[in-house]
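For reference, the structure is listed below as C-alpha cells.
Here the complex is missing a single protein chain, while all its other protein chains stay put.
Let's turn to chain A:
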Amino acid sequence: MAYAYLFKYIIIGDTGVGKSCLLLQFTDKRFQPVHDLTIGVEFGARMITIDGKQIKLQIWDTAGQESFRSITRSYYRGAAGALLVYDITRRDTFNHLTTWLEDARQHSNSNMVIMLIANKSDLESRREVKKEEGEAFAREHGLVFMETSAKTASNVEEAFINTAKEIYEKIQEGVFDINNETPIPWIPSELQWRPVTARSSDLRQLQTGDSCEANGIKIGPQHSTPGSPGSHLGGQQAGGGCC
C-alpha cells in the first residue's frame, strides 16, 4: 500500500492504563478485556487519510512496568508522536505523568507531538482524576489532551488521528524538516564483512547511510518531492541508506 508519509508513534504510561487496548481498538476496532501484560515492545500499523493524503501510522506499544523502563527509553528515538496515557480511575498513574514526560522529552526529538490521554472514561463511577486536572496538566506542559475509552472506542480514532494532524501541520509549517537527514551513528568497520577494495590494507568503512528516520517521519512513494527517499514499503532494498 502506497502512502505519502509514515509516522512513528510510541504509546507510554504506567502499566495497566490501557495502552495495548487503545492500540488494539485503533488497529482492529475491538476491545479485549483481559490483556496479557506487555513485555518488551509490540507493534501496530494502520493507514489513515489526512488532507487527502494517505498516511501510515506505525505504532510502538511499550511495556509500562518499571523494570522495562531502560529498554522503553531507547524506543523514543525516531518517534514523531507519543500518546502519554493515564487511567482516570487510578490517581497514581496521573501522578507519574511528570516522570514519563521527563523521560519522553529527554529521549525524543524535540518536535515530537505528545498527546495526553485520559483513558477508561467509561468507568465514570470509579473516577479518581477529574477531567479538569488532566486539562490543566496538558495546558501547563503544552500537550494536546483527550479523554478516551478503549472499551467503548470513544475518542480513540480522534486521539490517534488528531496527533497525526498535528504532526502533519508541523510538516506543512516546516517545523519538521523532513529533508534534514541525520546520519546513522558510526558503525565499527569490523562489522563490515568485506571491504570495497580487496587487497587494500584497510577495510571498508561503512558509507554512513543517511537517515530520514530520525524524526519519525518517512516520505512515501506517493509523495513527489524530487529526490525524496524511496519508500520503506515499496522497496526494501535501498542500498546503504535507511529507507
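We adopt the following convention: contacts are C-beta pairs under 8 Å (C-beta built on N, C-alpha and C of every residue); 3 or more make two chains touch, one makes a residue touch a chain; residues count from 1.
Definition applied: contacts and distances are computed from a predicted model.
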### Task
Given the options "Signal peptidase complex subunit 2", "Protein phosphatase, Mg2+/Mn2+ dependent 1H", "Mitotic spindle assembly checkpoint protein MAD1" or "Co-chaperone HscB C-terminal oligomerisation domain-containing protein", say which is the protein name UniProt records for the missing chain.
"Protein phosphatase, Mg2+/Mn2+ dependent 1H"
### Message
Touch as defined at the start, partner being the missing chain; which of A:Tyr75, A:Phe137 or A:Tyr168 qualifies?
### Response
A:Tyr75
### Task
Please give every residue of chain A in contact with the chain that is not shown.
8, 36, 39-45, 58, 60, 70-71, 73-79, 184-201, 203, 206, 208-209, 211, 213-214, 232-233, 236-238, 242
